[in-house]
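Sharing a structure below in C-alpha cells format, with a few things to ask.
Certain chains of the assembly are absent from this excerpt, and the rest are unmoved.
Here the chain labels run A and B in written order, and each chain numbers its own residues starting at 1.
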C-alpha cells in the first residue's frame, strides 16, 4: 500500500506517545550496554517532532517526513538521532518518486546503513529494520515479525555502536535501538499502514 | 586554501579543553568546537557542529571527534556543509594536537594526514 500524509501523522503521533511512555524502560535497556540515555534521547526527539508538526501542518508527505527528520537530527543528540534522522531524510527524498511503504522503508534502511556502517548481526537497529523491510517487500509484515526481530538481538554480540565497547558482555541484553525501532514499526501497523 | 580544525565531543568541557591545549601550540590556526547537546547535556548536536564549521575562519576543515555517535552527527553536518570537511578516525586529543602542531608549522594537508595515519584507532 502507499503511505499517505494522514497515516504518517497518525503513525508518528503514536510513536511519539509510545517512546515518551517507555522513556525510562528504553534508557534502562541502554544502561548495561550503553550510556543509559536512549529513552531520554528519543523522548526529546518525540517532543521535537510533536512541536514541529504542531507548529505547521506539513503540506505533503515529503514535507512531513522531512520535518520529522530535522526534529530528530537536531534534538536527539545521540547516535539514534543521526540514524533515525537520516532514515526519515532518505524516506523524504524517496517519497518524491514513490509512496509505496516497502520502498520508503527500504530507502530509510539504506540511509541507516550509510550513516552507521552496520549490517545485520551487529546488534543494532539494523537487525529490526532489515527483516521489517524484507517482510514489507514480501507483503507480510506483522507484529510477530517485528517482535521476533527485536528479541533476536538479545543473544547477539555488539560489534557496532557503544555496546561494542563491552564486547562479550553485550550478549544477553536487548538492543535499545532495536526495541525503539520495534515501537516505530508496531505503531505504523497500528496506524493502519500495512505492508 | 586555509585549513582549520573543529573538535566535536560529547562533553562541552572536553571540546573546550582540547581547544585550550592545541591553541597553545597553534596560535594561528582557527580552532572551533562543538561540545555537548544544545541543552548542555552529554551528546552531540548537529547544529553546534554546523556552527563550528561556519564559525571557523578557515575555508577547509579537519574534524576530530570522540565516539561513533559524534561521528554520525559530524557526517550529517558534513552533508549539509558547503566547506570541505575532512573527518579523521584518530585519537581525539592526540590527533587534534598533532594536526594543530603541524598546521602551525605550515605543513599541508597531505603531510598532516600522513602523520595522522599512525593515530587511527576507530
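Note that in this section a residue touches a chain if its C-beta (ideal position, glycine included) is under 8 Å from a C-beta of that chain, and two chains touch if they have at least 3 such contacts.
A quick note: this is a predicted structure, and the numbers were derived from the prediction, not measured.
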Whole-file subunit formula (labels as shown): A x2, B x2
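Operating definition for what follows: only the chains that are shown with their structure count from here on.
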Geometric centre distance via CA averages, subunit B-subunit A, whole Å: 29
Subunit B contact footprint on subunit A (complex, rising order): 35, 37, 41, 73-79, 81-83, 85-86, 115-116, 160-162
Of subunit B, residues touching subunit A in the complex: 37-38, 41-47, 67-69, 72-73, 75-76
